[in-house]
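Below is one structure; the comments refer to it alone.
After this line comes chain A, so read on.
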Amino acid sequence: MGILEVKNVNKRFGGLQALGDVNLSVEENSVHAIIGPNGAGKSTLLNVLIGKLAPDTGSVLFDGQSVLGRKPYEINQMGISRVFQTPEIFGDLTVLENMMIPIFAKRDGAFRMRALESSVNEKEVLEQAGEMLESLNMADKRHFHSASMSRGDKRRLEIGMCLAQNPRLLLLDEPTAGMARADTNNTIDLLKQIHDERDITIAIIEHDMHVVFSLAQRITVLAQGSPLVEDTPDKIKGHPKVREAYLGESA
Partner candidate 1 sequence: MLGLNGRDTTLLVIVAALALLAPFILNPFPTDSGLAQFNAGYPDLMQRFAIFGIFVIGFNILFGLTGYLSFGHAAFLGVGSYAAVWIFKLFTYNVVPAILFSVVIGAIFALAIGFISLRRSGIYFSILTLAFAQMSFALAYSVLSNPKFNLTNGETGLQVYADDPQMFHGDHLPNLPHLFGLSMRANYEMSVGAWDFNFNAGYYVCAALLLIMFYLSMRIFRSPFGMMLRAIKSNQTRMTYTGLNARPYALAAFVISGMYAGLAGGLMAAVDPLAGAERMQWTASGEVVLMAILGGTGTLIGPILGAGFIKYFENIFSKINDNVLHGWFAFLPDGLEDFIVAILHPFIGKGWHLTLGILFMLVVIFLPGGLVEGGQRIGRLFRRKSGKDDAEKATQSTPAE
Partner candidate 2 sequence: MSKSNLTRRGLLKTGAVAGSGLALPTIFTAQSASAFINDPTGGTVTLGFNVPQTGPYADEGNDELLAQKLAVEHLNGEGDGGCLNTFSSKALRGNGILGKKVTFVTGDTQTKSDAARASAKSMIEKDGAIMINGGSSSGVAVAVQGLCHEAGIMFMVGLSHSNDTTGKDRKANGFRHFFNAYMSGAALAPVLAKEMGKDRRAYHLTADYTWGWTQEESIVASTEAIGWETVNTVKTPLASTDFSSYIAPVLNSGADVLVLNHYGGNMVNSLTNAVQFGLLDKQVNGKDFKIVVPLYSELMAAGAGENIKGVLGSMNYNWQLDNEGSKAFVKSFGEKYGKPPSNSAQTCYSQVLLYADAVERAGSFNPCAVGEALEGFEFDGLGNGPTLYRAEDHQCFKDVLVVRGAQNPTSQYDTLEIVEVTPREQVMYPPNHPMFGGDAASLGECNDGA
């Protein structure tokens, strides 16, 4: 049994079957990619996984517990972190503050009034945040206004913010979309490094085959809302159905 189990999930929008009988199992500590042509239902599936959309039928289990009906922040507190297509960071805050918030969230839970303590006195949190920035090679940018950084740096920061919470599952939604090649490669390296260093499961939704084949250990191909095949990258590359449905067009 995988850490994330999607069973018989169906989702319709009006007349459109966005997801049809999706079954998916993500193994613990694996890197699992979900690919598929535009409109295949990747984003819908992701939104179901993080609690933004409720499926019509089916179940989604994380570590044996259902995520359905939970609020996004509760799902995060279960150990799932999400990286967005366009980096979602706290643009008005400094890089350091950005890094402190997830650490607070991990330590204090979804809500805790600490209105009269001083953030500067939170030595432990500051230390952790500092270490995280160090490992991201961003220590020198800690007082930068995060909105003013490059997209690659924002992405790096966002991933760092997720990792600061020690999630068990990291969901990435096209993490390299719109990035220059150099930034893309940096991101790939970063993700590889993360996977090597930590006990973490990574599920990634991606368009860019270069990214997928550099990272993934297993790949699920989605087409018209249903999983077409699930296999290792090598097998997927040669799979005729996949070529037909997906790679053939975009190769």
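A quick word on the picks: all candidates are chains of the complex that A comes from, given by their letters.
Here, contacts are C-beta pairs under 8 Å (C-beta built on N, C-alpha and C of every residue); 3 or more make two chains touch, one makes a residue touch a chain; residues count from 1.
What you see is a predicted model, and the numbers here were worked out from it, not measured in a lab.
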{"item": "Complex member touching chain A, one of 1 or 2", "value": "1"}
{"item": "Of chain A, residues touching candidate 1 in the complex", "value": "50, 71-74, 76-77, 81-82, 84, 88-94, 97, 100-102, 104-106, 108-111, 113-122, 143-145, 148, 158, 161, 165"}
